[in-house]
Structures are given as structure tokens and as C-alpha cells.
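Here the complex is missing a single protein chain, while all its other protein chains stay put.
Going by the order they are written in, the chains are A, B and C; count residues from 1 in each one.
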Amino acid sequence: MNRVINHPDLVVEDMLKGIVAAHPELQATPDNPRVIKRSCAPVAGKVGIVTGGGSGHEPAFLGYVGENLVDAVAVGEIFSSPTAKSFFDAMKAADGGQGVACLYGNYAGDNMNVKMAIKMAERAGMTVRTVVANDDVPSAPKGDEAKRRGVAGEILMWKTAGACAALGGSLDEVIAVAQKTIDRTRSIGIGLSSCVIPAAGKANFHIEDGKMEVGIGHHGEPGTNVADTVSAEQMAKIMVGTVLPDLPFGRGDRVAVLISGLGATPLMEQYILYSGVEKALSEAGVTVAVPLVGNFFTSLEMMGVTLSVLQLDEELEKLITHPCASIGFNRK
Amino acid sequence: MNRVINHPDLVVEDMLKGIVAAHPELQATPDNPRVIKRSCAPVAGKVGIVTGGGSGHEPAFLGYVGENLVDAVAVGEIFSSPTAKSFFDAMKAADGGQGVACLYGNYAGDNMNVKMAIKMAERAGMTVRTVVANDDVPSAPKGDEAKRRGVAGEILMWKTAGACAALGGSLDEVIAVAQKTIDRTRSIGIGLSSCVIPAAGKANFHIEDGKMEVGIGHHGEPGTNVADTVSAEQMAKIMVGTVLPDLPFGRGDRVAVLISGLGATPLMEQYILYSGVEKALSEAGVTVAVPLVGNFFTSLEMMGVTLSVLQLDEELEKLITHPCASIGFNRK
Amino acid sequence: MNQGIDLKSSGAIVLALIDIINENRAYLSEIDGAIGDGDHGINMSKGFSQCREALLAKAELPGLAEALDTLAMTLLEGIGGSMGPLYGSFFMGLSEALAGHAQLDAALFGKALAQGVEAVESVGNAKVGDKTLMDTLIPARDAYQAAIAGGADFPAAIAAMLEAAEAGWRSTKDLQARIGRAARLGERSIGVLDAGATSCFLLLQGLGKGVVSRLA
Partner (left out) sequence: MNQGIDLKSSGAIVLALIDIINENRAYLSEIDGAIGDGDHGINMSKGFSQCREALLAKAELPGLAEALDTLAMTLLEGIGGSMGPLYGSFFMGLSEALAGHAQLDAALFGKALAQGVEAVESVGNAKVGDKTLMDTLIPARDAYQAAIAGGADFPAAIAAMLEAAEAGWRSTKDLQARIGRAARLGERSIGVLDAGATSCFLLLQGLGKGVVSRLA
């Protein structure tokens, strides 16, 4: 695997150097280089939006720090939760006096580190509330939603909650919007190849040529089944067919659709998939009001795609179409 | 190679279906599905900006059709020039009565098809002028600049010329800006792996593990040399060291820097490279006024990176920082 | 003899050219596969088949000049890359020379051939020895004109043209590509025929046969 790195153990440090050099609108916090915040954060009088997670998913997570989005992010090692201290420092960096919403994904490490960070924040007299994304349908059966992983649906939650906070929403309102967003979002991924963590030097899972792993996680967590590859249109049907009945979505629904490549899958193919997804949705009577296609949430150079569908209501449609600007998400 | 496609011969058609479905601000022209234009094009009274090229480089070329950028694009098969007719139809779709600037890259097929398209346009009484990007330094020695390929520097030319046209520039002015931009831009690519055209099913070049091809082209055109891989910082030095003396850039220059991944190289690594590039440039006394990092111009799932550096002057800096919106390029 | 053929009733020559390309689709791609990207037969057959459809859609088969123009336009519309503009220009050059004439005689054929070759040259800029279709085309034109200058009649000049075209085509085997996709292979491009030179020989052969058979 040929890579553009200096030392495999320093990829996160080196990436962060590049990020802050290229983006004056972003900064590392003075005493914690593993926290990236908007240069203008904390914004006084605004609810702070915080997230965090392992690296290797770029533009997630730090690419969503920006205008009307996330205020500060805790940055972990590749595929590994940030430290509790980093989550805490991100909370401090985002706290404009109206409380902090920590909106993150359901992974053991993140859960634990956020829990410890909140202890620290409470000791420091801060108000922090959390919403945990659990949009990944194949990661646990219906009825066991609390066990599901958070995947690209997190982005939709940052988007709506970020807009709500920017529009002056209170912490209660921001949390309610984030929770509503993730409650109405369902996702699924299909993996077509593995990826290699630079420090490990070899893949820790494998997908054969001619096979796809349906329901795979962002770190190669096993999916529901390994099957022969099918056409993009069939993939779209499988994905839509998994996602729609789970909520369930219904005829007449307006939705936001987010298709993300996992890293190495060309944008061309993501649009080919989108075409199939849109068709499958419209056959189910579901209208795509907000389509989003691109490398939003990757796993290094994994091949594959994820689909996230958010059931909109008037409030969410307004918030999701609100302008925003960041590395990973721009909207006028 | 596991892909998200329906039929290998129909990847371009299927992608275009997805593009127009996901982007109401874009349309195919009524009688040529291989031309994508802004839905509002032609804009009366504005110089039309046209480009075109083979597919497989997404978001290039169609991802730069948008506000204050390109008006219409001719879409070719994968890595193959669009037809003369498509270039002509794109010119028609962009022509708002003030003439059309066709700004494309220096490839045999594109040169020929544009030449034929201009014949058709002349017959139809249109005014079309061209600028041919030739920013890729390693593709021909100094003195032989006319033989050099156009690579990601094209994007910078679309950006400045698009802004100039949007600000009311005449065809002469737009052409002058495009020509000045490309005259002041130098690029170089490093390839780390090959890619596979779906219809071909196998790579038509190869890069071994532990090797990199310095000066590679976007279709795997051979570079100046194949060497052992080096650190990102060394790559940055090689790239900057090739690009700077060629113009030459000098101490005190302000530049725009565009780093693009070739498809499968993670964003993380692109930022690691950027950090090295910025360092090498600042050691040479060159200031990065406008940094751009991301998958701007890819080659399917090739691994590798390209660097483009544009020597700014007051006019170009104003134009390159002008707001724009499209799939591939957003700026507030 | 020596008089010429009726252009209005010779549009079927283009149909014959289309058949030739379709029959050699796999062969042309195979040759291209050795040192190119293996799609020459596919590209050509795509464009030529579109031309067949365009011709058959017309109320009646047009004359040779118009049929050649249709071929040129469908190539320019249907295939990108290099083949669209190169063969598009060639057939457009032929067509433009024939336009307005009723009869195709030896002199007009010479003029048309020269005009077609010149159009290809001006768009493609390739020279003899670059391992492209110019290695077929230029010797073919030169041989035709030399034959006429030497007093040969129309069929004899066409025979001379085809002999030179074949020799030119075969010469590409030992050439190193200096242009097009195969150029990147350097010396490794030596030892196999060039795909474009092959299709070009087949097309000239079809054209020559079409004319000669109508001269009888």
C-alpha cells in the first residue's frame, strides 16, 4: 500500500498540521492539538455544537466544523475514540455560555470517553447534553436500536442541530432537533474492499473480488451478510429495502438522502448509485427533497458506499437546507 | 475490482442520470445527453464558459458547471475525449450572445474534437475562442510547453475565467484571464497505484508497492521516473522543486495551491502533503494566499496526488477568491 | 473505361464500408488491445452503425457525396476520442470534394482523396512513421497520384493506391509508436500492427472496390 505519509504513527498529527495551515477559519485549541475548533469559537450566546471520533473518516469529523455546523471537534487516533480530555476540551472550546450539545456516534470508546468528559465538564460547572447517533440499521435488530452504530447519519444531525443553534435555538431545542433528526434517520453501508491503517500495515478484514459485505461498518465491522456483487441498481434496492421499513418511511414522505463513498469508490459510481436509490425511493412514493452525494464519511481507502435517509418535516427541511460552510459540507 | 455500476459500457450514461437527478441546477441539453449545462444557461449578456473532457475524473469536468464557473460541459467516455458534436452543443448551450470561451486541456483527442466543433460553431455564426491548459510540467521539457498536458490547473483557469465572465468581462477579457491563469500555473502529479476502466476490466499500467511514478498523467501517462516511495515531506519537496523553477516562481510571490487526490488517496494524506508543500513553499519565500485541498480532479480509484501552483497577481487573486458554487468547488 | 461512375446511385458504397467495419470489429479491437486500449473496433463500429441507422432513416439512400457527409457527421457526433475527428475529417474531405458533381472520374477521385488526407493531416498532425493511420493514408494518396501522373487509367490507379496502402499498413508492424495511446509503450510498441492503419486499409480497400465494380 503506497501512501502519502511521513510516519505511520504520526498521521493524525501531520494531517492536523495541514488542516490548520490550509484553513485559517479553523484552529487547534491552545493546549490541546487534538481539538479543532472554529477560529471564532466559542460564539457568545450560541449553544456550542461538539462532536468527535476516530480519524481516518475524513472529511468526518473535523470537516464539519464550520459555519452553522459544528463548533469544535475531538480528534482520535485512526479508527479509535478521542480521549476523554479531548472531548472535554472540545466542550470548553465550544461553550458560549448557553450550554453544549455533544452529538456523537454510538461506539464503545466514544461512549466511555464522552461519559468521562461530561464528568470533567460537570466539575467545571458546564452544562453539556448529548445525543448519540444510532442510524446504522444492520448493526442491531429492530427493538435493539440502542445497540446500533452511528454512521453517516451523524452528518445530518450536525447539520440540523448546527443550523438550529446558529438560528438562536436553546440547548433544549438544539438537543431536541438533533434527537429528532437521528430518530428519523436510517442508514446502511455496503463494503467492497477493506482498507489498511498505516500503523498496522495490513487490513484487518477482507472482502474478496466479486463479493460485497452488506451492512458493513465504518471500521469493517461485519455486516449482515456477504453476497455476490450485484448491479448498482440492485444495491440501491437492497439498501432502500433495508432502510425504508425500519423507520418505517411511508408514501408521501419527503426525505434527505445522503450517499457517501467509503474512500476509493469514484464519485461517478456514487452518482450511479444515487440514480438507483432515487428510483427505488420514488417507486415507494418517497420524494427526495435534499440529495447529497459525495465522500462525506469515509474509511481511508475502503471501497463501498453508505446510504442515509432522513424523514423530513417542515422544521428539519428548513434546517437541513439552511446555508452552511465547512470542508465537508457547503450549502448556499 | 468491485464496483458500483450497472453495465460497464453504460457508466457515463448512468452517472449522468444520477447527476441530473441530484442537481436540479444542472441539466442535460434537450438533444444531447452528453452535454451538461447550468439550468439557467445560456445567461444572456454573459460570455459563456465551456469545457469538456473524458469521464472518470469526477468531479472534473461536470462538477465545475455552476455559479460563477463553467456554463456547459461536453462529457466523453471514460478517459476519452467528448465528440466534436458535444463540444459544439456545449458551445451552443453556453452562448449568451457575447461569445464563448472554450477552456480545455491539451490532449490529442480534445484538441481535434474542439477544432472540429469550432468549425461547426463558425458555420453556425458563433464566436468561440479557446485556451488550452498545459500546466503539467513533467509532460514535456521547458521550451516545449505547447506539448504539455493540461491537468488540475484547468480548474484554476475555469475559476478565474468564470469569475471574470460573471463580473461582466468581455470575451477578450475572459480569454486573457484564462490564458494568464494557465500561463502562470504549473502542476505535477505523483502516481501510487493504477486504476481500472470498468469496460476494460484490467489496469493498463502498473505501479508496484513501494514505488511511485513521478510526473504521471491523469490517464497513467508515464512520468519522468519511477522511484522508491518517499515520505510525504519528500514528495512535497520533489513536487515543489519541479514546479517552482519552471515558471519560475520567486520570493515574495503569492500563490494559489491546489492539491488533488487522484481518487483513492484519503483526504488525510492530502492534508499531510499540503503541510509539506506549504513548508517547502514558505522556505522558498512563496506565500500561499489560497489553499485548496481535496478530490478536485481524480482518475477513478487511482492512488496519488497532484499539485498545482498559480502565481497570483491582484486581478487573479480577486477572481480566484470570488464566490462560486458547484459540485466540485464552493466558495463563499 | 476512364469515364467514371454515377455519384447519385453510388451511396451504397458507404453501406459497404459500414459492413466492412462491423465485420472487422473484433479484429480491430484485438489489434488495438496489443498496444492500445483494445477499443478501436468498438469505437469504429459504434460510429459506423449509427451512420447506417441515419442512412436507413432517410426516405431513400442518398448519393455518394451526401452519404459520405452523413458518415462524417455521425462519426463527429457518435465517437469522441481521436477517431471521430480523424475519420470524420477524412470523409468530410471526400464528401466536400464530390459535392456538386454528377460523375466520379479519376481526376475527381484524386482530388477527393487529396482533400480527405489533407483534412486528416490538419486535424491530427501525424506523419508517416508515427505508427498511425497516416502510414496507410499518405502512401496510398501518393501512389494514386503517381499512377495518374504516369498515365495509368482509373482502375489501375486505384490498384496502385491499394497496393501502397497495404504496404503502408504492413509497415506499421515494425514501427515504434510516436503518437496516440501506444506511444507510451516506447519500444514495446514495435512488433504489432497499428489498429488505425488497419481500419484505414480496410476502408480504402472497400472504397476502391466499390468504385472499380461500378466502373465496369
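Everything that follows uses one rule, which is that a contact is a pair of C-beta atoms (placed from the backbone, for glycine too) under 8 Å apart; a residue touches a chain by one contact, two chains touch by 3 or more.
Since the structure is predicted, the reported quantities are computational estimates derived from the model, not experimental observations.
Considering the entire complex, the omitted chain makes contact with A. From the options A:33, A:96 or A:109, the residue with contact to the unseen chain in the full assembly is A:109. Only one of A:84, A:100 or A:262 touches the absent chain when the whole complex is considered: A:84. Counting the whole complex, the residues of chain A in touch with the unshown chain are 54, 76-77, 80-86, 108-109, 112-113, 115-116, 120, 197, 199-200, 204, 221-222.
In this section, only the chains that are shown with their structure count from here on.
Touching chain A and chain B together: no chain.
Between chain A and chain B the centroid-to-centroid distance comes to 29 Å (mean Cα coordinates, whole Å). Annotation: 34 Å between the Cα-based centres of chain B and chain C.
Chain centres here are Cα means. That of chain A falls 57 Å from that of chain C. Annotation for chain A: no residues touch two or more other chains. In chain C, no residue reaches two or more other chains under the touch definition.
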